[in-house]
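As you look at this complex, bear in mind that one protein chain is not there, while each of the others sits in place.
Each chain carries a letter (A and B) given by its place in the written order, and its residues are counted from 1.
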Amino acid sequence: MGKRRSLYLSFLLGPGAFWLLMFFVVPSLLVVVYSFMERSSSGGVIWNVSLEAYAKLFTFDPESLFVNDFVVIFLRSFWWAVLTTVACLLIGYPLAFYIAQQKPTARMILLFMVMIPFWTNFLVRTYAWKFILNNNGLINTVLSSLGMQRIPLINTPTAVLIGLVYGSLPFMVLPLYASIEKFDYTLVEAGQDLGANYFRIFTRVFLPLTMPGVAAGCILVFIPAVGQYVVPTILGGGKVAMLGNILAQQFGAALNWPFGSAIAVVFMILLMAGVLIYFAVEREEEAV
Amino acid sequence: MPAINVELRNVTKRFGDFVAVDNVSLQIEEGEFFSLLGPSGCGKTTNLRMIAGFELPSEGEIYLKGQPVGQLPPFKRNVNTVFQNYALFPHMTVGENVGFGLEMKKLSKADIAKRVDETLELVRLPNLGARKPRQLSGGQQQRVALARAVVNRPAVLLLDEPLSALDLKLRKTMQFELKELQRQLGITFIFVTHDQEEAMTMSDRIAVMDHGHVLQVGAPTNIYEQPNSRFVADFIGETNFLPCKVTHRDNGLATVVVGDKIKMQAACEANVSTGDDASLIIRPEKITISTGQNNNENGNTVLPGQVVEKVYIGTDTRFAVKLEDGSVLNVRHQNMSMDDPLTHVNNHENVFISWQTIAARVLTA
Partner (left out) sequence: MTVQHAQEGSLTRPTTTDTYYPPQKAGSLLLTWGKRLLWANMIFSFIFLYAPILVLVVFSFNDSRFAAKWEGFTFKWYGELLSNDAIISAFWNSIVVAVLSTIIATLLGTMTAIAMERFRFPFRKTYDGILYLPVIVPDIVMGIALLAFFALALDWINTALALPSDSALRPGLTTVIIAHVAFNISFVAIVVRTSLRDFNKALEEAAQDLGANEWITFRRVTLPLIMPGILGGALLAFTLSLDDFVITFFTTGPGGTTLPIDVFGRIRRTISPEINAISTLMLMMSIVLVIASQTLQRRRE
C-alpha cells in the first residue's frame, strides 16, 4: 500500500469516523462517566465521583414487590419486549411464509403492503391506536352511541402491548420473508422423498434453514421494543411506564442525570448480554 | 526467429502461504496464438492476471517488448483483456464500451466513432453500437468484449476462458472466428483455457500448467505426440498407462518389461534410465485391433489379448483388451464398414493388438 493510497483512505474514512466518534462514541462514553458522578439539581452533574446513582438503582424498597420500582420497570420492559417479539413471530412467520408462496405479482403486492407500514411514521401509527382506544375514541364512541358503558382501554398494559406489536410487525416480516424466499424447495421434496411428514419437514428442514431470518427479525423487534418511549407514553399515558419513560424522566423533569445515566448503562449492559447470549446459544446449536 | 513479445522470467506469485505460480519462465513470440492450459487452480489465470497487471508478481519480472512491466498498474500497460464473463459495462452502450479505451487515450470523438464502427464491423456486429449489453445474446456480448479489447491495438491480447460461458455449438464457431481474427490482426493472443480440445484447435503453442508449474511448452502436435510427463499425457487426450520396468535403453528406444511378463520396445524420454520403474503410454487410437495375427510387420509391437468390454460409440468402437499379464488397454477402432469382422467380436474372444513401436512412449513413473 503506497503513500497515496493511505492518503486516499484517510480522506474516505476520516470525516465519517470523526462524526461517529464525536457524536456517537464520545456521547456514549460520557453517559458512562456521568453515571459515576454526583447529581446537580439544576441538570448536568457535579464532577465528584460517586456511586449514588447505582446505589439508588439497587436499593431495597420495602413498599415494592421487587427490589424497587425501577427494577419493576426494568423487568416489565424486558418481559413486554419478549411478549412483543413472540407475538410478532407467531403472526409474522406464517405471513412471510404465505407471501413467499404466492405467484410473483401477488407476492410483490403483498410485500409492498408490508413495506408501507414499515416506512410510515411511527408516531402516526401509534396515534392511530390512541384514536381507536381513547376514552372518547372510536370504540368507546360506538359503545356509547349503542347505549353501552364505556370501557377503559387507553393507558392499560393491553393498549401498550397492542401498540408494541403493531409498531414492530413489519420489522419481523421483512427479514423473515427474505430468508424464506431464499429457501430451496427441492429440499422439501428431498425430505418427502426420504419419508418425512410435513411436520417433520417443517421442524427439521424448513425452520433451521430460515433461522437467520428469525434471528434478524427477533433482534429488530426486541431491541427497539425494550427501549420504547413513544408507545408507552401515548398509549400508556405514563401510567404503565417502560424504561424509555424513566430515562426521559430522569433527564427531564427529575433532573437526575447521573441516575438516568446509570439506568442507561445497566440497560445497555443487559441488552448486550442478551444479544451475546443469544448468539452464543445460536452458534452452539449450529455446532451440534 | 520472431521477436519475443512477452517474457516471464522466474515469476512467482504467492497469496499468503499459497504459491499460485511457482518460478515460471515463458517466452511468447510476436504474433503467436499462445495458450495456457491446465485444470482449475493450476495458476494459469494468475499468470494471465500478472501479465495484465491485476496481480503483481511476488518475485521475478515480466517483460513486454523487452521493457520490464511487472510492477506497473494495468492502465499503464499496452495489454488488453477479454474477461471470462465479458465484464461489459452495463450502464454504457455497446459503442461506449468499445470506445472506452480510446477515450482514455484521449482520441478525438470522430476518431473514436470511426474506429468503434470499424471494429464492430470486424467482429461482425455492425449497427449494434447503440444497444445496451444486456440486450445482446451471449455470443454477441462475447464479440463486444473482443471488440472492446482489440480496438486499442494492444501489443498482446489476453483472453481468460472467454468461451466458457457459451454453449458448445457457439463455442465452436467462436473458436474459428477468434483464430481468424488473430490471423487478420497479427496481434499476440494469450489464451487461458482448461479445455484441451480448445487449446489444441486454436493454438500455435501451448503451455501445460499444473500446481503453479509449467510442465511442457510446445506446439499441439508436440504436446500430444510427445508428452514429457504423465500429467501432460493424461490431461491431453486419452491415454493408456502401463507400469513397466526399463531393462535397456539406447538412442531414443528403450526395452521395457510390463507386468514381469511382456517384453517390448518403445520410444523413450531422455530422463529415463535403465533399471527405472517407468510408465509406458500408448494412445487408444494408435492401437490396431484384429482377429488374426496379420500385423506382424517390422517395427510393430504385436500382443495377444482378450476382449473384456466393447462399446459402440458411432464413429468408433471402443474395446477394452486384457493382456496376458492382466493389465487392460483401451483401444479405439474406427467403424469403417459393417463388414468388418471386429463388428461381430464378442466379449472374452481372443484378439491381437498392435502398434508402431515408436507410438508407445516410456515416461518416468
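Assume a residue touches a chain if its C-beta (ideal position, glycine included) is under 8 Å from a C-beta of that chain, and two chains touch if they have at least 3 such contacts.
Fair warning: this is a prediction, and the values are worked out from it, not measured in the lab.
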Open item on the list: For the chain left out of this view, which of A:Val72, A:Ile91, A:Ala178 or A:Met211 touches it?
Closed with: A:Ile91
- [ ] Check the options A:Pro157, A:Pro212 or A:Gly227 and report the residue that touches the missing chain.
- [x] A:Gly227
Open item on the list: With the missing chain put back, one of A:Phe36, A:Phe70, A:Tyr166 or A:Phe206 would touch it. Which one?
Closed with: A:Tyr166
- [ ] Go through chain B and note every residue touching the omitted chain.
- [x] 52-54, 73-75, 79-81, 83-85, 87-91, 100-101, 104-105, 148-149, 152
Task: Positions on chain A contacted by the hidden chain, ascending - done: 1, 5, 9, 11-13, 15-17, 19-20, 23-28, 30-31, 34, 43-44, 91-92, 94-95, 97-99, 110, 112-132, 134, 136-138, 140-142, 145, 166, 169-170, 189, 192-193, 195, 197-198, 219, 223-224, 226-230, 233-234, 243-244, 247-248, 251, 257, 260-261, 264, 267-268, 271, 275
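Following the convention adopted for this analysis, only the chains that are shown with their structure count from here on.
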- [ ] Return the distance between the CA-based centres of chain A and chain B, expressed in whole Å.
- [x] 60
